[in-house]
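With one protein chain removed, the remaining protein chains of the complex are shown where they sit.
After this line comes subunit A, so read on.
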């Protein structure tokens, strides 16, 4: 009842037919050469697409091919509206799959270089949502070099675009990090790690974590001198930034070069501080405790890897009680307990 269109203020919307004719009629209107009517029809369609039933009807009716023509339209606002429509479509799984199945990705990718910035932002949003689906991330892997170029260019632009770009990159890299690494991803993302905006830092750290999973990435992280910045991020204000930075450290110290670099940077006391109980007892909020959990476990894993180096083991043996505290049965969370037990066993291992 409340989904029916009322006389909403704002730009004029095309009249919507009743029932199942709404969507086809609006698409018919889109065919007309009149630009303003297309704009109105697109506005109405955007409103309608918030309803899952209509979205399903659009996707199944095969109307997506018509949008292809509109993506190459002259009018920037028409392009922007079309991309916004695609953005709404990507909110649902059927829409994402339909978008992948149709041949709309290449024109969409071309719109990345569009002259209108709002259009570009919308394209970024679409790609971001598309990357949520593994098949979508797979399809976007081909676009990763272009996205890296965009990242390089976006020096002074708004943070939202950077956040979206980095988020898309991190999702794609979680699937397969090699294309991003090949396009010199580590240094680019490393530069974003010290951005002033928290969300950019968070997404950059997440991207870096995804990039440091393969062996090649770990080596690059060590070579590119990214670790000092990452270790500095461990003491950031935002929990998620800290967690992501701890993740980067966790992956990087698996290789020997990473271990020694981190030990040189004195990361062990920082991690121990993060792992300690005292700070967590201050957190009462369930939500934040849950977010801290990631941080704690990542730090424990990083410490485990560091304990494999003799220097690290020596340092950690002094701090063993702290780790043991975490591995006791008093610890509510099973994952944390297990991680702490592994850490303890690694520290106390003798050859």
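Observations, loosely collected:
As a convention for this text, a residue touches a chain if its C-beta (ideal position, glycine included) is under 8 Å from a C-beta of that chain, and two chains touch if they have at least 3 such contacts; residues count from 1.
In this section, contacts and distances are computed from a predicted model.
Its record in UniProt calls the unshown chain "Putative radial spoke head protein 3-like", which is the match among "Aminotransferase ACS12", "Putative radial spoke head protein 3-like", "Serine palmitoyltransferase small subunit B" or "Trafficking protein particle complex subunit". Note on the undisplayed chain: of the listed residues A:95, A:136, A:185 or A:247, the one touching it is A:247. Residue A:213 is the one among A:213, A:232 or A:322 that touches the chain missing from this view.
Contact with the chain that does not appear here is found for just one residue of A:108, A:208, A:297 or A:347, A:297. From the set A:47, A:216 or A:308, the residue in touch with the chain omitted from the display is A:308, counting the whole complex.
What subunit A contributes to its contact with the hidden chain is residues 1-2, 174, 209, 213, 247, 250-251, 254-256, 290, 293-294, 297-298, 301-302, 304-305, 308, 335, 339, 342.
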